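As you look at this complex, bear in mind that one protein chain is not there, while each of the others sits in place.
Right, chain A next:
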Amino acid sequence: MFEAQEINAEHKDLIHDVAYDFYGQRMATCSSDQYVKVWDQNAEGKWILTSSWKAHSGSVWKVTWAHPEFGQVLATCSFDRTAAVWEEVVGETPGPSERGIRHWVRKTNLVDSRTSVTDVKFGPKSQGLQLATCSAEGIVRIYEAPDVMNLTQWTLQHEVPCKLPCSCISWNPSLSKNHPQMLAVGSDDANPINGGKVFIYEYSENSRRWIKLETLNSVLDPVHDIAFAPNLGRSFHILAVATKDVRIFNITPDNSDPSGVTKLDVQTVAQFDDHGCTVWRVCWNVIGTVLASSGDDGTVRMFKMNYVNSWKSVAIMKGDGSLAPNDGSKNLSNALTSISQTARYIKLGSIITPKEREASWH
């Protein structure tokens, strides 16, 4: 069971992204109104707006946190063709007993793209401070801050042409030394003739280049979001794709090829058209066992792996305060009208739990 709490974000246009920080105690929101807002949770669990600033001169598409090891650092990307890196700095302490006022400072503006920058993501911590952006012109750019203490200096390390307009990007978070750095890129190109819309790239230490390993040819519809599951101990990777439905792929790398080129075995392990319409976002829990998706039907759906390769829908949350039954939920989308709740807390009733199955190993 979940309880829904409404947060009055006071953005003047659509909110395009929300992001928890590494610890899940702060959040950042970004909107078309060109503002980024940072929120902190107080002792009562309420979200308090701590910073709000005009970050770009166009819609801010995505906001993402760097690992806290690098400080309180955010990256944003925008319709204004730039990506920016922000750091929270504590101002001069005004008095002996007061804490300094914190504010966010633009550390760098990455202006290489000639079109809208559609996504920005920090790379895995083990690789230092890396930033990947992708743009509507179809170019993935990898930046690096050679000195993690100096966030003003970023060098463009790689430009990877993607052929199709890119809409989303995801780093493979695997911690294993066996897995070279990997990126998945999704395209929202609408033309099926242009082929698969998800590309997987791997960094080759030998050639010092990003090499395209695979195009997921089964995904022909526009892709809106893509997310590698946190990989804490699997030998294969799990990739979730938000397109007209939710898809989950198992990607097993095979490094045995003598040429040193990784071969990927890609399996579609799940495909859910529960939303019955465009799926906008996919997001994993921190251990990569539960996938949440949201679609045009206004619901958040959660999927869980019961055992290997078997995924099941475990919960549906409707944003308007009513509870959606697990089946036949498609006809409910029109029941979603407008937000007219006055109550701050809405009890959503019990979320469907089809026999919560424990992960038993025998």
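We take it that contacts are C-beta pairs under 8 Å (C-beta built on N, C-alpha and C of every residue); 3 or more make two chains touch, one makes a residue touch a chain; residues count from 1.
Assume contacts and distances are computed from a predicted model.
Colleague: Name the chain not shown, per its UniProt record: "GATOR2 complex protein WDR24", "DNA replication complex GINS protein PSF2", "ATP synthase subunit delta', mitochondrial" or "Signal peptidase complex subunit 3"?
Modeller: Result for the unshown chain: "GATOR2 complex protein WDR24".
Colleague: Check the options A:Pro180, A:Pro253 or A:Gly295 and report the residue that touches the missing chain.
Modeller: A:Gly295
Colleague: Have a look at A:Gln153, A:Ser176 or A:Gln267 and name the one touching the chain we're not showing.
Modeller: A:Ser176
Colleague: One chain isn't shown here. Among A:Ala66, A:Ile200 or A:Cys283, which residue touches it?
Modeller: Per the contact definition at the top, the residue touching the missing chain is A:Cys283.
Colleague: Applying the definition given at the start, please give the residues of chain A touching the unseen chain.
Modeller: Residue positions of chain A that touch the missing chain: 1-20, 22-25, 27, 29, 31-34, 45, 47, 57-59, 61-62, 79-81, 93, 96-97, 99, 116, 167, 174-178, 188, 224-225, 230-235, 280-281, 283-290, 292-296, 298, 300, 305, 307-308, 317, 319, 336-339, 348, 358-362.
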